[in-house]
Structures are given as C-alpha cells and as structure tokens.
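Accompanying notes for the structure given below.
For this view, one protein chain was removed and the others were kept in their places.
Take a look at subunit A:
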Amino acid sequence: MTTYLSLMLLIPLFGGVLNALVGRNLPRRLAESLACAAVWGSFVCAVLAALAYHGPEKVVVAQWFQAFDLALPLSLYLDPLSLSLCLMICFVCGLIHLYSVFYMAAEADYARFFALLNLFVFAMLSLVLAENLVLLYLGWEGVGFCSYLLIGFWYTEKENADAGRKAFITTRIGDTALMVALAWLFQLFGTLSITQLNGMGFLLPAGIVTALGLLMLAGAIGKSAQLPLMVWLPDAMAGPTPVSAMIHAATMVTAGVYLLARMYPLIGSSTVTTSAIAIVGGLTAFYGASCALAQRDLKRVLAFSTISQIGYMMLGVGAGAITAATFHLLVHAFFKALLFLGAGCVITAMHHEQDIFRMGGLRRTLPITFWCFLAGAACLAGLPLTGGFFSKDSILTALWMKGTALTQALYFLGLLTALITAFYSFRMVYLVFFGSNAHQQGHHEQSDVLPMELVLIPLALLGLFGGVLDLPGYLGGGFLGSFLGPLSGAHPVEASHTEELALQGVAATLALAGVFAAHVRYGGAARDNRLQESLLKPAPLVAFLLNGWYFDALYRALLIRPYQALSRVLWQQVDEGVINGGIDRLADGVGSTGSWLGRWTTGQVAVYLLSFAAGGALLLGYLAWRSL
C-alpha cells in the first residue's frame, strides 16, 4: 500500500519536475506523452490501491520534522473519502491532460503548461491523501500556486495576469484563517494528525469547536469560491480552458468541501458551524445560479454554475450529509469537466469566440460535442435519472430530513436554485447549439476538434450514469453510501421510500419546468428575439446579474479604493514626504553646516595658529579648572 500511495504522488511530481527542467529541449510529442503518462501512471496506482483496499489505513512514508514536541511525519491516510477522490482526480485529470495535448497544440510554451498541470496533480493528490494537516496545507497552497500560474498562463496580457493575482490574493484570505486554525489545533492538542484530531473533538469546549469550525469554513470559502470570497472564480476563466475544467471545476475548487468533510467529526458537533456552512452554501448556490442566468460568456456561465454547485456541496456538508456531498462532488467533477471541455471544443471551433449570443447552429457542425454537452447540461440541470439528479437530490433530501426550520428554508432555496439551474443550463444549450447563426465563420476542419471530442464521451457516460454510484434506497441503496458510511460523523435520518420518491418527484418536476421555461424563452423562434434583445442595452436587473451582483464594484469601493488611498498617502506623504524629505533635509543641514564651518579654513596660517593656540588655551584652562 505504501508503494502505491507514494508512487501515486511521486509520478506526477517527477513528470512535472522533468518537464519543468528539460521539457523545452525534449521533442514536443515526448514532453506531452510524459505528462499524460505521469497522470495515467498515477491513476493505475490509484486503481491498484483501490483493489488492495481493505479498510482505512494510515501510511507513514517518511519522518519530516521532529523537533521538540512538533512531529510532522509525511503520513498518508487512505479511507473511502480520499480513495474515491483520488480515483476521480486521477481519472479526470488524465482525460484533461489528453485533451490539453490537442487543445494546446498551437501553444509554443507547452513544457511550462504540462509541467504545471503535473505539479497541480501532485499537489491535489497530496492535499487529498494527507493524514497530517500541515501536509494538507502544503497541498492546499500548492494547488493554489499552480492555479495562480495557470490562470495567468498567457501572462503577456495584463488582464490574465491580474486575474491570476486576484485568485491568489482572494484565496489567501481564507488560507490565513485555515493557518490560524492549524496553529490553534497544534497549541490545543500538540498534534496535527487528522485521525487523532477527529477523535479528540469531544475534549474541547463547544465555543472553541465552533471557532475552529468557522476558521476552517473561512478557508473553505476562499478555496471553493463561496460567498463572500467568490469574486475570483469568474475571472479565473482567463486561463486556458483545460485549466478551467481541471482546476476551477473538477478538483481544486472542491478542496474546501473536502476539508470540511474531512474534519467533520471534529467540527460537526457545533450547530453554529454546521448552520453557517449550510447558510453559506445555500446563499452561494442561489447567488451563482442567478448570476449564471445573465452571463454572455460561455465560460463565465460555467464558472458561476460551478460556484453554485459547490454551494450545493456545502449545503450537503452543513446538513451533515457527507456522503451526499461527496457524491455530488464526484458527479459534479465529471459533468462539469465535461461541460468545460465541451466549451473548449466550441470555442476552438468558433475561433476563440466566447459570447454565447454570437454562436448557434453548432449541433450540426459539432454533433459529438453537442450530444456530450447536452448530457452535461442535463446532469447540471438535474434532469431525472442523470447522475446530477441523484446527487443533487440526495443533498436536498438530507436537508429536508434534517427537519430544522433553517434546513427546510434552505431546502426551498435549493429547490429554487435547481429551477434556475435547469433554466440557465438549457438557455446555454439553446443559444450555443440551436438556431442558425449569421455570424458563423469558417469552422475548423472536423478533424481538428475530433480528438478533443472523443475525450468527452467517457465523461458524458460517467456523468449520465454516475447515479449508479449511490442509488436511492428504493432502488436497492447505494454503493457509495455503504462505502462512505462509516466515516461520516453524523448519521442523517433515513428517508422512507415514499418520502424520498416524493422529494425526488418535486425536484424532477422543477428541473423539467426549468427546461421547459428555457425552451419557451430560447427555443425555436424565440431564440431570434433574444438575439435581437441582446444587442440592446441590458435591463438593470440583467446588468445586476451580469456583473455578479456588483460584488466586484462593492469590494472595489469598500476595500480596494480605501487601500489605494491609504497606499497613496503612505507613498506620497509618508514615504516621499516624511522619510525622503526628512533624510533630504538632514543631509542639506549637514551640508550647509559643513560649508559654513569650511569658511574657517581661510588658508591663512595665522588663523590656524590662532585657532591652535585658542584650543590649547581651552585645554589648559579645562585641566587647570579640573585640578582646582
């Protein structure tokens, strides 16, 4: 087991380092195959580990720090949660690596790209496998760092570099909170081993558990782009599309959910924390879905839907339904990666046009992409019997069954969000693939996009049939539920089959209603009317949603402007005025004193002699006065 786990981590690390060091000098095909082989090698290790898996296992790879009472072994922990995530990460990342080979075929700087992708996989796997919170934190920062570099991959354009910085700085706010939580835990327990900490939660007073939970929630909020730190994710779409699919949809942004799920036995005992998690998740789900309604940029629609879907996962964690949250995390990774990769095919075919109002008719030119994208959109919308339907519904069911006023209110918010989600998913499908478009440019040859389209197929199958991972009780119960069962701290109330069917019926009706509304508004002839409308100035509400509730403007006014003003004062008044001016004036004073004293040296011997004599007289006088 040690071999499998350490190889799973080391292969991508090796691939990344090799590509970073000598990738430029390797033939292009070799560098690309190296990167892909590294991730698939990791996947093989993950599969072998899964086959050899018997029960939760802790593996110490090496001793790292051992000074005074700080012991930080490089230890890995394989349990159902990390195992299922590892399999998903290796598989999705492997497919995205293959996709990138074709997507980035015209990119000159392929070595840097693949090195960063591989390093990202390494960091993500160490984040997931870590048994030690410091190791987890290292992975946490590692993925953030790779994400920063990959968002700004085309750094010669200022907006891309700015988007990278924005992502890094915004997530840093959450990271700081997580760091504080880590230091506090160490101070309390003298250990940072996750398994030990999770078993010691009951020793702490409730207030401290709440505070720790809220700090970790803040970390998760930053990483998973939840309210109020979600502003970075839409801008992160400046990176290449495979990066958006891999980092900003499937893996990294779900790290926050993973952290909360992992630490749930410790923090879950505090009602305040779980309520806060649920509220943040519910509000974010609604926020993301509402913003996605008005976006014009294909990738930004998907970014806001990612924010919204992660909100659902947070809702699941807040309701204590770790299994449901993990289930949704896995299925979401498949269908959201699928949607992003499909978007990448569309964007390539449209020659880097990203405005959905200028697309159309692609269902004929890109049939494979169309069907796969449709499958992804169906999962996102939660159409019955897709994977997304089961996973989203298990979260909503858990919320309803928890039975407090708060969770039931959030349940209705979740239902409303599901309706909006179905609407915007199919708005996107109708605008991109249906109708005919006057703006059509000459498309790429089919063969250019074809290899990329092939990657979509396995993801589409997984998204559509992901539901079998965790079927509801009336269909014989889920594999994931019994697999993940032992680790979830709280045992959610089981719904009876009738209740579950009723709740799923409600969700299914809403999803279908959303699709129907989208059909009425964007299908057929109505589509052309919408295209006409899109040329006009947007209505205030649409502009409000298009700009993400003006959160960027709010932060600009509340934080950035005052900070810039303060910086300007510090720069012009304090630094240039006080410090520079002070030093200048001191130097001027010394200089003028010097030249004033310099007038003494007249060059006349007599003056020197007189001064000498006066000095001698003074000395003598002093000595005489002393000896009195």
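One rule holds in what follows: a residue touches a chain if its C-beta (ideal position, glycine included) is under 8 Å from a C-beta of that chain, and two chains touch if they have at least 3 such contacts; residues count from 1.
The criterion applied here is as follows: contacts and distances are computed from a predicted model.
Of the candidates "Cell shape-determining protein MreC", "NADH-quinone oxidoreductase subunit K", "sn-glycerol-3-phosphate-binding periplasmic protein UgpB" or "Oligopeptide transport system permease protein", the chain left out of this view carries the UniProt protein name "NADH-quinone oxidoreductase subunit K". Remark: the residues of subunit A touching the chain excluded from display are 598-606, 609-610, 613.
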